[in-house]
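Here the complex is missing one protein chain, while the rest keep their positions.
The chains carry the letters A and B, assigned in the order they are written, with residues numbered from 1 in each.
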Amino acid sequence: MTTYVLVFISLMVLLVATVWVALLPWDKWHQTQVSVVIALIIAVIKATLVVLFFMHVKLAPKLTQTFVVAAFVWLGIMFVFSFSDYLTRGWLPDSSGWVAESTLPQPATKGEWVPTEHSAMRPGPDTNGIQPVSGRPPRHDAK
Amino acid sequence: MTTLDHIPDILVEDDRNTYLNISHKLKSWLLTKDHKRIAILYLIAITLFFFVGGFFAAMIRLTLLTPRGDLVQAETYNKLFTMHGVIMVFFFLIPSIPATLGNFLVPLMIGARDLAFPRINLLSWYLFMIGAAFTFSAIICGGLDTGWTFYTPYSSLYSTSNVALAVTGIFINGFSSILTGLNFIVTIHKMRAPGMTWMRLPLFIWSTYATSIIFVLGTPVIAITLALVAVERVFHLGIFDPRYGGDPVLMQHLFWFYSHPAVYIMILPAFGVISELVTCFSRKPIFGYSMVAFSSLAIASIGFLVWGHHMFVTTQSAYAGMVFSFLSFLVAIPSAIKVFNWTATLYKGSISYEAPMLYVFGFIGLFTIGGLTGLFLATLGTDVHIHDTYFVIAHFHYIMVGGAIMGYLGGIHYWWPKMTGRMYCNWLAQVSALLIFIGFNLTFFPQFILGYMGMPRRYHAYPDEPLWQVLNVMSTCGASILAIGYLLPLTYLLWSLKYGDLAGPNPWKATGLEWQTLSPPATHNFAKPPIVTQDPYRYDIGEPQARVDLSIPVH
Partner (left out) sequence: MSHAEISSPALQEQFDDAAQQKDAVTLGMWLFLATEILFFGGMFMGFSVYRQRYTAAFAETAHHLLMWYGAVNTAILLCSSFTVVLAVHFAHIGRNKAVISSIIATMILGAAFLCLKGREYYIEYTEHLIPNTQFVYGTEQKERMGIEVTQEEKDHPQTAAFAPQARIFMSFYFMMTGVHATHMIVGEGIFLWLLITCLRGKITPEYFTPVEICGLYWHFVDIVWIFVFPVLYLLHY
């Protein structure tokens, strides 16, 4: 019982800490990414406390512990391999990176933003397809 | 030790009541908790879905008889290949062996009375049927044209077909898979009979276990992906919409994270079936039991690391592509180990050529071709040329049809006497197997050539050149033969239910606990838990003995 109360108090303390850390003036100290890292670390600690003590994984059979770890490892696989794509997109010499900047809609002024349709995506008048960007109808054997 | 002509009384209950005849009421089937009945319910459903998917395949092949492909309109053709893919992948191949043979055999093979969670097993079947209802209503109400891969932004923005309805059905079906996998994992861990250690398990159980891991860890990701696509479509959110800076390739990452391991869901159980059949019909223990067992786990694990090979020609980084390519080569190794081990099992075996064994031979040859052609696709350079061509289609059909479906049919033919208590007409089954083999090769080998020549997939038309049309016509002819080959089992298997010979407990003289019950088994499988004292596949010590040590008192 004491363990449960101690863990509960720790969780509340960590909650207060994480909110307090988020409200500190990190941009003035030029360390903005540190706040991100701290927030995530505190979240991991809180989750670990809940898993180990509230969900009794610390006392659970090895099989259960293995499955718990495996689930997080598999999540890790998803993150690592997907980010191996996103973080290396800019590495090739003539790569325009993640998303070609020119294709991102840019407002002419700082005013209203309205999405524009790519003309290439409009369906054409004939049943067979999509109008190409040039506006000419596609070459089709319609004799 | 007793021989199998006389089943010890402790293994069977009252032999007047099998799981089939214990009650004939519809309610007893629809509210059953018996894993064997649930397996039969799945069997009926997926057979129906197979023929619906096959109908769409027939329409595709008929359209491709002519270069202009004007049997149907282009938009209709898009719907045909989409629905063929969706039905075959989600409603036939993924459930096929696990939900039918797996459900039926897992408790029998490990000596348990039922699965760990029988009511959840029934819920799985209902979720499967409800999911099918949603997806089939999407098909009836105008169809689906996004491709079975549901790539955004077409599926989330521009398609005018019933995307949200269809993906809801697949979402629900996903939970059916998850619950089945969960059930199998818990059962295999917790409900093995005394003496059934991990290294005495039949290889079918090992591969079912590996498949279940993929069910549990992979399926939730496609669930959330399809949920995001559906929500984006209905509420116009913008997560995958390039106009807002969204990345369609993100959807592909999330989609293929499941869908690549999904192809291992489709093939791993077939591997398990082949392992069982090859030993029985060579009358030899499997060569390299532990390697075959662990290779299933290796495929399940490494299979999660290779999904990017479906995205080589997207904006995915070439560096990530290299990593995925290398890992895709790696994942071929455990499959190759299995093929070598099955071949070594055949060597100096006493081979007989009953119908199940013909499917084994077909599998080993066709799966090997399919697997080797996968390496062309895993290579970054060549993939640029053959991606999205008929080469890919031929590759995966060699694996899924030449591999998985042959394994499925082989398993159905092998365990049919156990499930129904009847034997079918063997020579007719052999003829069907041969027709399937011939029809299959005639259908799909020309497609390798077509793909290599550059014929794109998902196109209703192709260049009006003689060779292209000849190959397409060959492919369609092959498909007709294949169709006959698939329809024949429907006839003789159903015929056998009423007129087939009574099978007896062990018509194949196989090892394995499932053969030491009556055919069909009683509802509770075993009156008391069997005690296992012997390694599996001990064909080398003569006719299989009852693996029950009667000197040890059973509780």
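Throughout what follows, contacts are C-beta pairs under 8 Å (C-beta built on N, C-alpha and C of every residue); 3 or more make two chains touch, one makes a residue touch a chain.
All values reported here derive from a predicted model rather than from experimental measurement.
Engineer: From the list B:Val52, B:Leu65, B:Leu123 or B:Val186, which touches the chain that is not on show?
Structural biologist: Once the missing chain is taken into account, the touching residue is B:Val186.
Engineer: Pick out which of B:Arg243, B:Arg283 or B:Arg538 touches the chain that's been left out of the picture.
Structural biologist: Final answer for the missing-chain contact: B:Arg243.
Engineer: Which candidate, B:Val221, B:Val292, B:Met357 or B:Ala479, sits in contact with the chain we can't see?
Structural biologist: Checking each option in B:Val221, B:Val292, B:Met357 or B:Ala479, the one touching the absent chain turns out to be B:Val221.
Engineer: For the chain that got dropped from the picture, name the residues of chain A it touches.
Structural biologist: Residues 1, 4, 8, 11-12, 15, 18-19, 22, 26-27, 32-33, 35-36, 39-40, 42-43, 46-47, 50-51, 54-56, 60-61, 63-64, 67-68, 70-72, 74-75, 78-79, 82-83, 86-87, 98-99, 104-107, 110-113, 115 of chain A touch the chain absent from view.
Engineer: List the residues of chain B that touch the chain left out of this view.
Structural biologist: 112-118, 120, 178, 182-183, 185-187, 189-191, 216-221, 223-225, 227-228, 231-232, 235-239, 243-247, 250, 253-254, 257, 524, 529, 555
Everything that follows uses one rule, which is that only the chains that are shown with their structure count from here on.
Engineer: Any idea which chain B residues touch chain A in the complex?
Structural biologist: It is residues 68, 73-75, 158, 189, 217, 221, 242-245, 247, 249-250, 253, 257, 304-305, 307-308, 315-320, 323-324 of chain B that touch chain A.
Engineer: Of all residues in chain A, which touch chain B in the complex?
Structural biologist: 63, 70-71, 74, 77-78, 81-82, 84-86, 88-89, 91-92, 95, 98-99, 103-105, 115-118, 121, 123, 127-129, 141
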